[in-house]
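A single protein chain has been omitted from the complex, and every remaining protein chain is retained in its original position.
Then we have chain A:
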Amino acid sequence: MKKFTNKRPAMTTPGAQGRLRYFIGRALSNIRQNVFVNVVTVGTITLALLIVSLFLLLFVNLENAADNWSEKVQVTVYFDKELTPQEQSDLKNKIQALPATSKVTWVGRDEALKRFKGRLKGQETLLEGIRPEVLPTSFEISLKKASRSSEDVAAYVAKLKNIQGIGEIQYGEEWVRRFNTFLTFMRIVGGLVGGFLVLAVIFIVSNTIQLTIYARRDELEVMSLVGATRLFIKMPYLLEGLLQGLAGGVLALLLLLAVHLLFLHNAGNFLTFNPATAGLAFLPPEYSAGLLGAGAMLGFLGSLAALRRFINEITG
């Protein structure tokens, strides 16, 4: 008798294509034969992913809002005297040469007075008789996104001070610190809630898929008894889980799009606090693709977890 150490032909042999077709065929026929259980599984995955994606949508919009707010991290250099155009140009070039600088804007005395008046709308009479010369001129400096943390801003200001001819520097130190603390807090809470949701989804999906597999335990047992390898038994169910997850991902994305178009697209600016961006933005394409991938992966891992328990029992 042949010894029992034979290994199945590698999947790269011509027969592997036929085998893959067989697995896909089996996965599809399993789905057709158990429509109800599959609908329940896909429904569960859809619901779970919808919750995750709604959270993601909220989180992405919060991050966008945070990005907008961080534009306000600005360093201002005041000058008591009027600078000559040459001095202005020299200083601007030196400031612009600092790596963290994003944009440098010169604010002359006339512009400063105009802004001041703008702030005192309705009480402009208070400024009657005030001449622009009493206000300082300034450079307003926006920083690059990666250089807006408290430490980075402090380091930037230190470099700025070294520039010859620079005036008094103000940058709202306390505001920057609080803003960065808020961002860190938001990311930690987001990570925790997101992580918890993902774990809950894996648990639910794994248990739902286990029901599907439990319904077919006889089939798995017979396959094992007539000499099927573990991989051969598992593969159609893994593919089935993958397809279920993908279907759940597509449905969740479509539902999210519907919810977005119906309710969130024109929602107020309660989240962004920015009148220019009323309503929430939809998930960026990479997040949408990620959601589909996550769905497929969830289905696959859910099947794998459920199969591990059964296959060990059946194959001994």
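In this section, a contact is a pair of C-beta atoms (placed from the backbone, for glycine too) under 8 Å apart; a residue touches a chain by one contact, two chains touch by 3 or more; residues count from 1.
Following the convention adopted for this analysis, contacts and distances are computed from a predicted model.
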From "Acyl-CoA dehydrogenase", "Cell division ATP-binding protein FtsE", "Anti-sigma factor antagonist" or "ABC transporter permease", the hidden chain's UniProt protein name: "Cell division ATP-binding protein FtsE"
Per the touch definition above, residue among A:Glu63, A:Asp90, A:Asp152 or A:Glu219 touching the missing chain: A:Glu219
Full-complex contact with the absent chain, from A:Tyr22, A:Phe182 or A:Tyr214: A:Tyr22
Touching residue (missing chain; options A:Lys117, A:Arg187 or A:Arg230): A:Arg230
Touching residues (missing chain, whole complex) on chain A: 1-9, 15, 18-19, 22, 33, 218-219, 221-230, 232-233, 315-316
